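Input: a single structure, listed below in C-alpha cells.
For this view, one protein chain was removed and the others were kept in their places.
Just so it is clear, A, B, C and D label the chains in written order, and each chain counts residues from 1 on its own.
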Amino acid sequence: MNDIPEVIRTIPLNYYLFFSTALFCIGIIGVLTRRNAIIIFMCIELMLNSVNLLLTAFSSYRSDPNGQIFVFFIMAVAAAEVAVGLAIIVMIYRNVRSTDINILNKLKW
Amino acid sequence: MTSIILLSIFGILNLFVGFMKSKRVLMPVVLLFLAVALGATLLDWNQPKSYFSNMLSTDNFSVGFTAVMVLSTLFILPFSRRYVINENANLAEYYSLLLFALVGGIMMVTYENLLVLFLGIEIMSISMYIMAGSDKRNILSNEASMKYFLMGSFFTGIILFGVALLYGATGAFYLTDIADAAIRMEPGTAPLLLMGLLLVLVGITFKIGAAPFHFWTPDVYEGTPTVFTSYMSTVVKTAGIAAFYKLMSAAFGGVYDQWFPTVVAITVLTLIIGNIGAVTQTSMKRMLAYSSISHAGYLMIALTSFNDRSENAILFYSLAYGVATIAAFGVLKYVADERGSDEYTSFNGLGKTNPLLAFAMTVAMLSLAGIPLTGGFFGKLFLFSAALEKDLLWLIVVAVLMSAVGIYYYFRVIIAMYMKEPAGDRISVDPLATFTLISLVVLTVLMGVMPGLFSNLL
Amino acid sequence: MLTALLILWPALAALLVLLVKGQGAKKVAFGAALVELVLGVWAWINFAPNASTQFLLNEPWIADAGIMFKVGMDGISLLMVLLTVFLVPLIILSTFKHNYEKPSSFYALILFMQTGLVGVFTALDAFVFYFFWEVALIPIYFIAGMWGGENRVRVTFKFFIYTVFGSLFMLAAFVYLYFQTPGAHSSEEVAFYQLILDAGTQSWLFWFLFIAFAIKMPVFPFHTWQPDTYSEAPAAGTMLLSGIMLKMGIYGVLRWLLPVVPLGVSQWSTVVMVLAIIGIIYGAIIAIRQQDMKRLVAFSSVSHVGLIAAGLFTLNEHGLQGAMVQMLSHGVNVVGMFFIIDIIQSRIGTREIAAMGGITQNTPFLSVCFLVLLLGTVALPLTNGFVGEFLLLMGVYQYNNWMGAIAGLTIILGAVYMLRMFQRVMFGEQNDITRGFTDLTFTEKAVLVPLVVMVFWIGLHPNTFLSLSEPSVLKLLDVIKR
Amino acid sequence: MELSLLLIKALIILAVFGVTLLIATYSTYAERKVAAFIQDRVGPNRAGPFGLAQPLADAVKLFFKEEFVPANANKFLFIAGPSLAMLTACMSSAVIPFGGTLIIGGEAIHLQAIEVNIGILYVFGIVALGVYGIMIGGWASNNKFSLLGAIRAASQNISYELAMGMSIIALLLVTGTLSMRDIAAQQGEELFGISGMNWNIFYQPLGFLIFIVCAFAETNRVPFDLPECETELIGGYHTEYSSMGMGLYLFAEYVNIFVASAVMSTLYFGGYNFPFMDQLGLPHNVVTILGTVVLFGKIFFFIFFFMWVRWTLPRFRYDQLMNLGWKILIPLSIANVILTGGAILLKQEFFQ
C-alpha cells in the first residue's frame, strides 16, 4: 500500500491544487448566486468535498496519513451538518412551503 | 479535559433524564451538571497536561476560558424557566445541546491541533444552528436558523480550505509544527501558508461575528429565542475569540507582522460597524446584536496588541462582557415576553414597575458601556493598556470614540427605564432568575471594584 | 484609615438608605451625612498644617499591574473634602420640603455621589482618581435624569455624553502616562510627577487631560451642557453639580494637569487663559439677558469658574490660593443661591424673574440671607467672594496686565446681573403670585444660616482655610516649576 | 496496462455482462415456473419447448409497446428513472470473482472482470445508488401512488442498508480485507482437514442471516415489496410506466437478485470453492472450471430461494418492516460485530 502515493504523484500536485480550488470556487459562486436553500447547501457540500480532495492529495504527496484522517472527520461532521441542515430546510418548508431563501426576508439583513 | 468528558456524558444523560414525566427536574439537574463540570475544570488549575498525543492540552489559558464559559452557561440557564413550564418544548434536548455546544467551546480553547479546533467549532456551531431554530413554529426563528446554518457551514468550508492549505504548506495540523514552519516561511510554500492563514482568519472572523462578516449577527440574534441568543453572544463568542487568540499566538505568533495589518483593519472596521450600527436600532435585541459585534472588536484589540497582557485582558473582558450580556438578555427576555416586543419602548418605566430588573439592566448597560464601578470598565482599561503598550495610540483613539458612541445607545435603555412612563404592569420574575440577576449584578460590581481578583489569572 | 472611612461611609449609608421605605429615607440620609461631617471635622482637627499627605491608605488594588488603592489628604484635598462634607448635609436638608418619588433611591444616590466626590478629592493614584471621577458621575446622571424637569432626558444625556467623552480622553492619557513610568509601571501621583516627557508628548497629553477637566468645570467653549443641565436638574442635583462636582474639574487641573505636564501647560496656558477670560465675559453677558433665575445663576457660574480657571493657569501662588478659596466660596454661594431659587420656585411655581416682585415685604429673613449670599457672589469686601476674587485677579494681573484688567470686569458685570435680579425679584410691587409668600421654615433656616455664617467666616478670616492649603500649594508650585 | 490485457478484460467484462443479462432474463421465466410449481400449475409452456422462449417473447412485447409519459410528469426524470435503475444494477456484477485462475500458456487469468481492492465497498456503493432510480421514477411520475411507493422504497432501502453494512463489518473482522478476490481465496483454505471448506458461513451464521434479510429488502422482494405492493399502491413507483421503462425496472430487479445471490455466495458460501477441491488431485484448470460451475450452482440456489420465499411468505406491514429493520436487525448486527470481535480477540489471546 505504500506505493500508492507514488502512483498518485505521477500527476503533479498543482493539478490537484488547481482542481480543488476550482471546485471550491464553484461552490462559493453557487452559494453566493443561487437562491434555493437546497442548492446552496449542495454547493457548500461541494466546497467541503474539494477540501477533502485537497487534503487527500497533500496527504498522499507527503506520505502522511494525518491529512486523510482529517478527511474522515470532515466527512463525519459534514454528515451531522447535513442532518441538521436538512432538518432545518424541512422545518422551513413546512412553514412557508418553499425553500427559496428570498422568502426569508422577515429579518432585515 | 475532564470537563469535556464530563459534559459530554452529562449531555447524553440529560437526554434520558428528559424522558421523565416532569420537566421540572431538568433545570436543577443541568445546573448540578454544570456545577460539577465547573469544579472539575477548576481542578486542572495550574496543572498543565496534554491528552491524545498532544492534540488537546489543558493549561491555565484553557481552564480560565472554560471556567468562563461554564459559568456563563450556569447563569444563562435560570432564564429558560419559561420553557420548563411549556411541557411540549423539547427541553431536555435543548439543554443537552447547550451542554454539547459547551463541549465544543471547550475544545476550541484546549486544542493543540487544527483537527480539534475544527471539531470544536463544528460541535458548537451545529448545536447552535438547532438552537437558533428551536422555536419551530416561529418563522423568524426558522429564518435565523437557516441563515445561521447556511452562512455558518459556508464559512466552515472556508476555514477548512484554509486548514487544507496550511496542511499543504506545513505538513502538519499541530500548532507547534505550524509555528515552526511559519517562522521558516520557505518561499515555495509561503503563498499557500499565507492564503491558508487568510482563509482561516476569515472563517473565524465570521464565527466571532466581526466585520466584514458580521452581517448575519443581527438577523440571527433577533430571530433566535432570547435564551439562546444570550448563549450565542457570550459562550460562543468567548470560545471564538479564545480560539482565535490561541491560533494567532501559538501558530502564527512568529509572523505577527504578516497578519497584523489585516487583523487591525478588521478590528477597526468591526468597532465602527458595530457601534454605528447599534445606534440606529429600535429593537433592543438587535441593538445587543450590534453591541456584540462591537465587543468582538474590542476583544480583537487585545489580539492586535498581542503581548503578555493580551491573554489576561481577553479573559477579563470576556467574563465582564459575558456577565453583563447575560443580565441584559435575561431582563430583555422577561420584558419582551411580558410586553410582547423587544423594542426600546417596551422598557419604558421599568424602573417604576420592576426596580430590580431595571437596576440589573442598568448595571449591565453601564458595564457594557465601560463605565467605572463595573467590570466592563476594567475590561476596556486592560484591553486599551495592552494596546497602548504596543503604541497603538490611533487604535485606542478610535476605540475610545466608539466607546463614546456606545454610551449613546446603551443609555437609551436606561433612559427608557427610568425617565419614561411605564409601558405595562409589573412583570413577575421567578425567584431563581431574581437570584441569578442579583448574582450577575454583584459579580459585575465586584469586578468593577476589585478587579485585582480577576485580572491576573493567567 | 480615616480617609477610607470618609470614602466608604457614604456608600454604606447609601445601601442603608436603600432599605428604608418611604420618606423616612431623607432623615436617615441626613443623619448619615452628619456623621460624615463629623468625620470630616475630625480629620480637620487632626490635620497637621504642613505639605505632607496625611491619613494615607495604600492597599494593593490591581496588584499585578502595580496599581494601588492609594488615598490620602494634603491641605488641598482636605479643603475640598471639608467643602463636600459641609455641603452634602445641607443639600439633603434642603430637600426636606420636597416629597420625591422613590425617596430611598434619591437619597442613596446623593450619598453614593458623596463617596465618589470624596474619592476624587483624596485619590493619589490616577486610576483611583478616574474610578471615582466616573463613580461621581453616575448618581448625578440618575438624579438629574429621574427627578428633573421637562427636558431632563435629552439634557442629562447630553451632559453625560459630554463628560464621559471627555473623561475617556483623560483615561487614555493616564494609561499612556502609566506606561511611561519606569520599571514595573505605576500610576501613582508621585510617579506621574516624576516623569520627564518631551514637549511634544506633553502637548497632546495636555489636551487629552484638559478636555476632561474643562468639560467638567466647564470652561468656554465646553460649557454648552451646563446651563441646560442646571436648569433641568432638581434643586438638589443642581446644588451638587454646581457646588461640588464642578470643583472636581478644577481640582483635577490642580492635581493631575499642572504638575504632570508642566511643559504642556506652559505651551498652552495662554490659549487656556484666553478661553477662560472669554468665558468670564461671555457668561456674564449671557447671564444679564436671562429671564430664568436658575439659568441666570448657571451662567454666572460659568463666569466665575472662568475666573478660577484663569487663576489656575497663572501658576503663581496668588492664583492658586485664590482658586482654592474661591472654590470654597463659590460652593457656598452657589448652593445658597440655588436653594433660594428652589424656595421661591416651590412657593410660587415659577422661576421667571419677570413674574415676581416684592417678595421682601413678607420675608425679612429670606431677604437677608439672599442678600448676604448675593453680595458674597458679587465679591463685596468682607464676604467670601471678595477674598477669592481679589487673589485671583491679582494672580491674573501678575500673569498679564491686560488679562487682569479684562477679568476684572467680572466684578462689575456680576454686580449688574445679580443686583438687577435681586431688585426685580425682591423689591418692587407685590403681585398676585408673590402676595402669599411666606417666610422661611425652620429647616430652610437650618440650611441657610450655616451658609451665611460661612460667607462671613471666609470673608472675615480666610486664613482659617488659606493656611490649610498654603503649604500644599507651594509644594505643588515647586513640582510644577521643577 | 497493455492493450491485450485490456482486451482480455473487456472480453471478460462483456462475458460477465452477457451472463448477467441472460440469467436475469431467465430468472423471469424461472420465477413463473417456480410459481407454477408451488401453486401446482404448469406455467409458461407455449413459446418454445417448455416455454423457454417466453422471456424473449416478453422482451419483444415490451419493445413494441407504446412508450407513454404522463402529461404532468417531469419528462427527463421520468425516462432517467428506469435507466438509472438498470444502469446501477448492471454495474455491480463486475467485481465478483466467478472463478479462480485459468492458466493458459503460463499466463494466469483471473475469472473476474475487475479486481478492485475495495470490492465490497464498490458493490455496496453501486447498490445504494439503485434507490435513486426508483426514487426518481416515482417522483417524476407525479402520481401519488408512485410517490408513496418511491418514498417507501427509499426509506426501506436506507433502513436495511445500515444493518447490511454492519453485518458486512462483522465479516470484515473475520476476513480482514475488502477485496472480493481475497475473501473468495481465503475460503479455499482448509477447515477440519477439508480443503475449500473454510466458508464464512461457519463463522458468521448470524451475519449471514442478517445479510440475506437485508438483501431481500434491498431488492424489494417479497416479503419486503411494499414499494410496489399492488393491493395498496397499484404498482407503486412504476404505476405510470409502460413499455421498456417498465421493462427496465422489472429487469433491474432480477439483475439485482442475481447480484445479491452472487455476493452472498461469494462472501459467505465459499464462492467458487467447493469441498475437497485440492484433495481430488485434478489439474488446476479443471478445478477452476469446476469451481465456476459450483459457484453458479450456489447462485442458482439463492435465486431459487428468492422465488421460493416470494411464493411462500405474505407481505409485511409497513410498521413491521421498519421495526424489523431498525429495532431488531440493527441491534442484532451490532451485537454480532461485538461478539465477532470479542471472539477473534479471545482466539488471538488464548489459542495462538
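By our rule, contacts are C-beta pairs under 8 Å (C-beta built on N, C-alpha and C of every residue); 3 or more make two chains touch, one makes a residue touch a chain.
Keep in mind that, in the parts below, contacts and distances are computed from a predicted model.
*Asks:* Just to verify: the chain that's not displayed, which of "Carbon monoxide dehydrogenase", "Dihydroxyacetone kinase subunit DhaK", "Spore germination protein" or "NADH-quinone oxidoreductase subunit A" does UniProt list as its protein name?
*Replies:* The record names the chain that does not appear here as "NADH-quinone oxidoreductase subunit A".
*Asks:* With touch as defined up top, name the shown chains that contact the chain not shown.
*Replies:* Touch partners of the hidden chain, whole complex considered, are A, B, D.
*Asks:* For a quick check of understanding: of D:Ile13, D:Ile289 or D:Val309, which residue touches the chain that isn't displayed?
*Replies:* D:Ile13
*Asks:* Check the options D:Thr25, D:Ser146, D:Asn220 or D:Ser265 and report the residue that touches the missing chain.
*Replies:* D:Ser146
*Asks:* Residues of chain A in contact with the chain that isn't shown?
*Replies:* On the side of chain A, residues 1, 3-4, 7, 72, 75-76, 79-80, 82-83, 86-87, 90, 93-94 touch the unshown chain.
*Asks:* Please output the residues of chain D touching the missing chain, sorted low to high.
*Replies:* Chain D touches the chain not shown through residues 1, 6, 9-10, 13-14, 17, 21, 62-73, 79, 82-83, 86-87, 90-91, 94, 113-117, 121, 141-148, 151, 154-155, 158-159, 161-162, 165-166, 169-170, 172-173, 176-179, 181-182, 185, 234, 239-240, 243-245, 247-248, 318-319, 322-323, 326-327, 330-331, 334, 337-338, 341-342, 344-345, 348-349.
*Asks:* What residues on chain B make contact with the chain left out of this view?
*Replies:* Looking at chain B, the ones touching the missing chain are residues 12, 15-16, 19.
Note that in this section only the chains that are shown with their structure count from here on.
*Asks:* Please tell me the distance, in whole Å, between the geometric centres of chain B and chain C computed from their C-alpha atoms.
*Replies:* Here chain B and chain C have centroids separated by 42 Å.
*Asks:* Rounded to a whole Å, what is the gap between the Cα centroids of chain A and chain B?
*Replies:* 27
*Asks:* Rounded to a whole Å, what is the gap between the Cα centroids of chain C and chain D?
*Replies:* For chain C versus chain D, the centre distance works out to 96 Å.
*Asks:* In their shared complex, at which residues does chain A touch chain B?
*Replies:* 17, 20, 24, 27-28, 31, 37, 40-41, 44, 47-48, 50-51, 54-55, 58-59, 62, 64, 66-67, 69-70, 73-74, 77, 80-81, 84-85, 87-89, 91-92, 95-96, 101, 104, 106-109
*Asks:* Within the complex, which stretch of chain C touches chain B?
*Replies:* Chain C reaches chain B through residues 60-65, 67, 102, 105, 127, 130-135, 137-138, 142, 145-146, 152-153, 157, 160-161, 164-165, 168-169, 171-172, 175-176, 178-179.
*Asks:* Could you please specify the touching residues of chain B with respect to chain C in the complex?
*Replies:* Chain B reaches chain C through residues 351-352, 355, 366, 371-373, 377-378, 381, 384-385, 388-389, 393, 396-397, 400, 403-404, 407-408, 411, 414-415, 418-420, 450-452, 455-456.
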